[in-house]
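With one protein chain withheld, the remaining protein chains of the complex are depicted in position.
Every chain is named by a letter (A, B and C) in the order it is written, and numbering of its residues begins at 1.
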Amino acid sequence: MNPQTLLEGLILSLVAIAGGAVVLTRDPLNQALGVSFFGLMLSAMFYIFQAPDVALSQMVIGAVALPLIILLTLARIRRNTK
Amino acid sequence: MKLRLTLFGLGICGLVALYGTVIAHMPGPGKMHSPYSRAINKLCVPQRHVTDAVTAVNFDYRGFDTLGEEFILFASVMGTLVLLREAAENKGPLSGDSASEPRNVRPTEAVRVTALALVGPTVVFGVYVVTHGQLTPGGGFQGGVVLATAPLLVYLADDFKTFKRITSHALIEISEAVGGGMYAVIGAIALVLSRPYMTNVLPLAQSGGIASGGIIPLISIATGLEVAAGFVLLLYAFLQKTLAERESS
Amino acid sequence: MFLWPPLPVVLPLFTAAFVAAAGPYLPRKLVDAITLGTAAAVMAVCCLLTLQSSGSAIVYWFGAWVPYGHFPIGVAFVIDPMGAGMAAFVAFLVMAAFTFSWQYFDDVRTLYHSLMLIFLAAMCGMCLTGDIFNMFVWFELMSAAGVALCGYHADETGPLQGAINFSVMNTLGAFLSLSGVAMLYSRTGALNFAGIEVALQRQEHLGVFLPIVFIFVIAGFLVKSAAFPFHFWLDDAHAVAPTPVCILFSGVMVELGLFAAARVYYSVFAIALLPWLPALRTLFLAVGATSAIVGGLMAFGQRHLKRLLAFSTISHMGVMILGFALFTSTGLAGTALYVLGHGLVKGALFVGAGILLNRFQSVDEFALQNVGRQMPKTAIIFILGAVGLAGMPPFATYFGEAAIEHSGTQAGLPWISIVIMLSGFLTAGAVLRVAGRVFFGWGEKPTGESRAPRIDLKREMQGQKSKTPPTMWLPAAVMLIIAIALGWFTPLRQAILRDATWFRNTRGYVAAVLHGSAGGPGQYHVPVPHAMPGMHIGGVWMPDMWREVITLALAALLAAIALFPYAIGRRAGTALRHGAALAMRPLHAIHSGKIGDYVAWFTVGIAALAGYLALRR
Partner (left out) sequence: MTTYAYVVAAWLFAIGLFGIVTSKNLVHMCLCLTVVQASTYLLLTGVGYRPGGTAPIFVNLPAGAPIVDPVVQALMLTDIVVETTVVALMLALTVQIHKKTGNCDPNATTALQG
């Protein structure tokens, strides 16, 4: 097995685990962190699978913009609850 | 709930089995047969003088898809604005409940300085990514999101006056619309010359240069403008209430 | 030739951006005029395209990317009269909605206009595109604009759950569709419909791959077309969406789901899936019949006016799916005519509901009892609408039904007529019952036992009006008149039959796309169409009219029984009501309004459809 294949297998497994973790985390705040990690893993996956354009998109979106929007949503919901 | 889970259990077993059947019929590694990708890989440098094939597909070969995609962003941002603005209006921006809010913790001086110091490089990097999409990975979309984080850094640095000034709502809204409209108009240049919509009619310049690709860099800039403005608006919509409160405190 | 084809999409998109930017600084009247004008221009262009494309399809390669050695590398619009005609119809209904909303919304900013125009562009894109990923893009744009419009000044202050349900279901469907597209691409390496078709012909050992992928690809369209059991989101979305938006949701958006499924089937899969044709027929007939009956029953069980109309849409969608499921030209032509007739009639009925909502701030049947005594125009809208839903001859719906029934009988499926009758009977009965109660004050007051959905409405409209402005009832009148006129216009019916024949011509389609010149017409031969059966009524001859008369009479009887259950005796009436309530309980239970249930149904539905095809050959 060459290192590239090994790397591919590893990152795919990590994506699978991170995805499962996002779903199974029931607390939205922890989940936001999970999504951030999941996004990062996907981004790494794209990079390893030779898709740098997509990796860059996924990085700015999945690991930064999306978690930010989620946190802001949670903040607003919490505010409303008070 | 029990009925739902039973139903779902049945369904998902079937669905996974079917999905598996399809996977088993999909060609294995190295046996993929895609005339499309072969054609693009062969044509994109000679035809478009563009070194990043993904950008060529995105903004030229399948540029019409990207026009639709731009407007998906546009529609969603407007929808979010509508929904959240109304929520703010119902109570009025400065209603009483802000007083009971715990004061937000002020960032330390170190955070402020770092955040402000990062604004410049972020803008430069964003502009670079937007304008070099035809050469290296990146393009209007990725660069646009990077640009959108610049005002956010100003916000993190707790400089609300500047934040409000640079994110003047009307201006940003107009930039977003201009970005979207510009894309539609660039495509229409070809119509004037009686060529099909989105035809790349500009001179292509030397491959590897920043002006290579004809209309591709222009479209990329339009996209960057739209995406950056769109994401600022999204963040703004979610931040709106917090902002009003911070300002009053 | 280079100018017209992209305009139905590009023009509204550009105007949407313009209105979003400049709208706040322009007078509202001007914005209204600009947007209405854009919709009118789109309609004009689409009509032109319909005429231009009859005889030879227009193949338009964006960016002048003509096929590279007969392999498509760009995105194409493939415009045939069926698609262009559908786009023209979309634009017409958008015009009607704009006219209606002229005085319906007041304080609204111009974002509404922008979103409506984007919605229009997306629907036109769906009609005209010849590329599977491009279709996915317009589908997503349609959903995004639709969800935003759904939550826009929602008619009910209650939960916006309807919009969430809409969004989740459609997005899930779209993801499964996209997965299907990826799977197809792995075997064919193409995204253009014709390109995929040609590549599939060359493939061997496809086995059950193809039928499963077909169901995956059309999953999103099935959800959109509100076929049972994917229909649940539709009535929820209609319950909360603003009325002018409902006109579009019911009138064309749902129908476009079926259109897209038919387009994908006939331009990509038809020949490759030939061994599965009997199984496909059984499948879609079952889905259509179930939708028709479940939708009808649920419509009759509603007291929320807009949900009632939404369920009736589900029922009529069932009829249209039946027409498609016959896989004949006549059946497809009948469906097309039915789409036109139903869209117009349903649009008029939603306008009627909107007028009531505007004046009385309610769409609850019981709350509205007897309030409409002084509203003859609205009463006429409702009664004519019921007649149209029952499929009575002056309306285009009749001619659609007649063609579907004829084709069904020829295929040895006479029970189709009974299902169509049932659908008309239940939905027309429901509308007549409402009309009787609201405009004539008939019927007993509700007792405690009846289901009472919480209905509280926000005042989104311009206060209470003592008089309904003509911009509100006029669209309904125009729509009803056109629904009648279309049916009588014999050349139109002939043209639709011819267009349906070409729509089904897979080989002609592929040849036109891959061997035509850039932007120029691709030549193909249309087989000489037979006259549309049961429909040449140059004189007064109307063969199957008795069915529709019986349907309408029974519907009136049903409405009367529902209004005066005790006329047949206290005990018999009580027994009837309890019996009906008991029978309807399971149906009400599955329409739970909870998204988790809907997703479970979605999973089971897709597994059942694809599984059936995989196991049958």
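The rule we apply is simple: a contact is a pair of C-beta atoms (placed from the backbone, for glycine too) under 8 Å apart; a residue touches a chain by one contact, two chains touch by 3 or more.
Remember, predicted model here, so these are calculated numbers, not experimental data.
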item: Contact set of the excluded chain (shown chains only); value: A, B, C
item: Residue among C:24, C:469 or C:593 touching the omitted chain; value: C:593
item: Given C:140, C:197, C:255 or C:499, the one touching the chain that is not displayed; value: C:140
item: On chain A, residues whose C-beta touches the chain left out of the figure; value: 4-5, 8-9, 12-13, 15-16, 19-20, 22-24, 26, 28, 31-32, 34-35, 38, 42, 45-46, 49-54, 57-58, 61-62, 65-66, 69-70, 73-74, 76-77, 80-81
item: Absent-chain interface as seen on chain B, which is shown; value: 1, 4-5, 8, 12, 15-16, 19-20, 23, 26, 28-30, 32, 34, 36-37, 40-41, 44-45, 51-54, 56-58, 62, 65-66, 69, 72-73, 75-77, 79-80, 83-84, 86-87, 90, 135-137, 141, 208, 234, 237-238
item: Contact set of chain C toward the excluded chain (per top definition); value: 133, 137, 140, 143-144, 147-148, 151, 156-165, 167-168, 171-172, 175, 178-179, 182-183, 185-186, 191, 235-236, 239, 301, 451, 453-455, 588, 591-596, 599-600, 603
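The rule is simple: only the chains that are shown with their structure count from here on.
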item: Whole-Å gap between the CA centroids of chain B and chain C; value: 32
item: Centre-of-Cα separation between chain C and chain A, whole angstrom; value: 38
item: Centroid distance [mean C-alpha coordinates] between chain B and chain A, Å; value: 18
item: Chain C, residues touching no fewer than two other chains; value: none
item: Touch list for chain A against partner chain B, complex; value: 51-57, 60-61, 64-65, 68-69, 72-73, 75-76, 79, 82
item: Chain B residues touching chain A - in the complex, by the definition given at the top; value: 52, 54-55, 97, 100-101, 129, 137-139, 141-142, 145-146, 148-149, 152, 231, 234-235, 238-239, 241-242
item: Contact footprint of chain B on chain C as seen in their complex; value: 2-3, 5-6, 10, 13-14, 16-18, 20-21, 24, 60-65, 68-69, 71, 73-75, 111, 114-115, 118, 121-122, 125, 133-134, 137-138, 140-141, 144-145, 147-149, 151-153, 183, 185-187, 189-191, 195, 199, 205-209, 212-213, 216, 518-519, 596-597, 599-608, 610-611, 614
